[in-house]
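Structure, as structure tokens:
Every protein chain but one is kept in place in this view of the complex.
Letters A and B name the chains as they come in the text, with residue numbers starting at 1 for each one.
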Amino acid sequence: MSICAHSATELKNKIDSGELSSAQVCRAFLDQIERLDEKIGAFIQVDPDQVLRDAEAIDQKRLRGETVGPLSGLPVAIKDNLCTQGQVTSCASKMLANFRPPYDATVIAKLRAADAVLIGKTNLDEFAMGGSTENSAVKQTANPWDVNRVPGGSSGGAAACVAAKMAPLSLGTDTGGSIRQPAAFCGVTGLKPTYGRVSRYGLVAFASSLDQIGPIAANAGDAALLLSAIAGHDALDSTSSPEAVPDYVDVVSQPLTGLKIGLVSEHHGAGVDSEVLSAVDQAVKVFHSLGAEVHEVSFPHSKYGIAAYYIIAPSEASSNLARFDSAHYGYRTDEATMMAELAAEKSANPKGEAESPLIRMYRKSRAEGFGTEVKRRIMLGTYALSAGYYDAYYLKALKVRRLIRQDYDQAFQQVDLVLGPSTPGLPFCLGEMADDPLSMYLQDLCTVGANLAGVPSISIPCGFSKSGLPIGLQLQGPAFAEAKLLQAAHMFQSQTDWHQRHPELP
Amino acid sequence: MSVSTEVSDRPYDIVIGLEVHVQLATKTKLFCRCSTQFGAAPNTQTCPVCLGLPGSLPVMNLKAFHLGMQTAIALNCEIPKFTKWDRKQYYYPDLPKGYQISQYDLPMSQNGWLEIQDDKGRFEPKRVGIIRAHLEEDAGKSMHDEVSGTADSRIDLNRTGTPLLEIVSEPDMRSPAEAKAYLTELKLLLTYLGVSDCNMQEGSLRVDANINLHVHDGDERIATPIVEIKNMNSFRAVERALAFEAERQYDVFLEEGKRLGDVPKQTRGWDDSLQVTKGQRSKEESSDYRYFPDPDLLPVTVTDEQIQAVRSELGKLPQQIRSDLVQEYGISDYDADVIVNQGPDVLAYFVALADKSGAGKRASNWLQQDILRTLKEQSISIEQFPVSVDAMAELLQLLEAGKVDNARSKDVFAEMLSHGLSAPAAMEKLGIQEVDENEIVDLCRQLLEKNPQIVADVQNGKQQAVGAMIGMAKKVNPNVNPAVVRETCLKLIAEM
Partner (left out) sequence: MSLNRSDVEKVALLARLQLSEVEVDAMTKQLGKIVAYVEMLSELDTNDVQPMAHAVELENVFADDVVRPSLDRMDALKNAPKADEECFRVPAVLGD
């Protein structure tokens, strides 16, 4: 069995026992990237020399008898919207193609402290806006199960690299499903933690009240390992929770008894692919066989989730992305061309009111630096917050958000976890939805609820379509129930082997 | 056009509201821990948060909130139980995030008042309402580059994120003099609270004014469009700008007849060299700030106990101090006002001097005349004033005891000031010594014998004739106390 075929937990044990060094493990994954990534396109930045230097430094530390952190020199892939000091953090945008943050995100600092090796930065939809990674300004990422299909998004690179065994662990971010949907499309395990569980400091914000960073891995145990390293309070993030962090690695393999699961009736019917539904039904049977009770639970406001989400997220995004104005960092339009353009307009229309060079610089830089989807969301959000519309859109959406949260609160009075599909459909073909933003948005049906409510949610593989495409099962829990989600996922994975299947790659 | 700051008998009322931005005296910025020290080299006090770098997040400064509460309570404001932070969105190169974190619909305080009065009696004492006082972050500075000749502006973000308290008054002021009195009293209050250094030159206190007229039309009052005035760099400038603007608005009203609501609010800048207000280019669609609650910052809740605790830690405020001074030292309202208006440091000097010398009135006179004049002449603060309270108190006690007369005490003071001497040492240097009583009696007797006409005049009821004796006595012995000479002479004449 090749090094890359092992789970992160297995590799950690091998490194800890001295069977393998961090450098050997990292080299194996670098080789895999070298071999496969031309086809998959998961990474937008890998510096093999730096990776090996970091791995060797950790090996040296071990040789000197010093304590090595819990990640033992394991490679971890980083979504490229997480700031890494001195290293380009592009958000897959032309806007930040040369942006080198002078600081590390808190999760990056925590990974370094836990002795992880950052193996590379992964591709995403520009500024994490999208569900297919097609909105990357850098490159296209393919689904390892079918390279003509999308890996999902926005954490498409993060999920694809784990599926293709180019990294054992990977950090994604999730604003409306951006960890869980690509995890489902790529047949891997992805967890969106409770809002506030993981510090957002250094995550380039898309929608601040919805964004969370979380692990993507081959299985629940590996996800627990990575979550343990990044969870916890951070004084630099006011919205970070002081709630104590359990030892996820310790509890993940402890089975839950008397587990009560709710089947989301609103996600179990029209609008959901029949192959997806039957895989979810099979999963319900597995949980039955593990002794869990399964009831139907209702989320009466679920159907308003996407509407509320597509007001709140773009509104916050329009504000968060205002800083990309080309004044202090990021892409700036060519000033000479711009001045010539203004002069030409002036001579063509001497009496017309001319735009100032400053405003033109803003408008041109942003028009050229942002891709279409980002501009669309900025426009949508700006509109929703503008004078006269605030109450009808933004405020209304915040109220509906409360109703959705109340649906969750009521469900969790009856059951421990709720279950349903991660996505309404199977991975779609590249370009299939490019011209229809609304149908793309509707793909977020099952996932936006957890972000709006702030609760944790995990996607795990639960089957394959006849065409061989992975299907994801979503489990959602009450706030700070990550341990329970991981335990339930682990129980499921101990009875199934969906998570152990690998795509056939050269 | 020359402008008088006195209110003329014009057929209109002036309506003025003021927005004051005060920089709070914190060590660090409102949402990051960069220093707020003034005068650092450009862009040396920045971090990912105040640079607005992607991924950075704000964390609220506890001290700033506390100073805001102190001020609001001192301004008699209500402190709501719940307050939150909002983003005010506009594009400007000195605002790196593209939004300013401020407070919109739920400010940390509201509905207060400040009492103002005028010692020249130009208006009746009154309360000016405070609509709200809320916290917000400052922007950076943009400077036009005149050196390189390019059309660039240079941006310094050191000031970005510095905590400001914006204090918005009701439109309760009816003259430029009232506006100035409000600002003076507000600055005094802030100074006594120690919440800001209120240095207008360094921008720690900035004033914008809203002004319009209510033009008399029989019993009707016609409101003219409101104009906001900016760029006023002193209270004097505020007063002059408002006086100018009132006259300008009236002229425009007579010409155009526009009323409130006919045109959008205009912004004008005060040109201090020309002493006029000038129309400013309006920022494009600047009114749509798209405020919304900042998702990166959590709300703040305040309990009654906290409000009570802040209230109890406020020191004495100017109004209270004034009446206490009158009570305790027997000085006039006017004198108390002058002393308090000098600020806490001068007040402390006065109180120490009055207590130590036991001569409150004398201390008040000396402070207002000799000491304040010296500070002004030498452009120094009371901390730099070279004569210590102890030394000054000793001089006052000597005066009180008649060991030195008023006229000579000024010489003593000058000597103390320029040579750092104690009062007795200065007196010795000047040869001032107490003259023995017998010596004075002898001297007076001799002088009276030489001046029978004066004796006769006094005996005929012209008491003031004895005044001439004082000058003569001082010629013989400059140390004699004039009052003692006078008394002695009268006594001797009576005995004749």
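What we mean here is this: contacts are C-beta pairs under 8 Å (C-beta built on N, C-alpha and C of every residue); 3 or more make two chains touch, one makes a residue touch a chain.
No experiment lies behind these values; they were computed from the predicted model shown.
Shown as candidates are B:Gln23, B:Gln103, B:Ser142 or B:Gln368; the residue that touches the absent chain is B:Ser142. Across the entire complex, the residue among B:Ala151, B:Ala456 or B:Ala483 in touch with the chain not shown is B:Ala151.
Of A:Met361, A:Ala411 or A:Leu475, it is A:Met361 that touches the chain left out of the display. Those residues of subunit A that touch the chain absent from the view are 98-100, 102, 195-196, 209-210, 235, 238-239, 241-242, 301, 303-304, 306-308, 310-311, 318, 322, 325-332, 335, 356-364, 366-367, 370, 375-376, 378-380, 382-383, 386, 389, 392-393, 395-403, 405, 437-438, 441, 451-454. If you put the missing chain back, the residues of subunit B touching it would be 26-28, 33-35, 41-48, 51, 53, 59-65, 84, 91-94, 142-145, 151-157, 280-281, 283-285, 288, 290, 293, 295, 297-301.
Assume only the chains that are shown with their structure count from here on.
Put simply, the C-alpha centre of subunit A and that of subunit B have 57 angstrom between them. Across the interface of their complex, subunit B is touched by residues 82-83, 89, 91, 96, 99, 101-103, 105, 200-205, 207-209, 235-239, 315-316, 318-319, 321-325, 327-329, 357-359, 362, 382, 385-387, 390, 394 of subunit A. Only residues 48, 51-60, 87, 89, 91, 93, 96-99, 151, 155, 157, 284, 287-288, 290, 292, 295-298 of subunit B touch subunit A when the two sit together in their complex.
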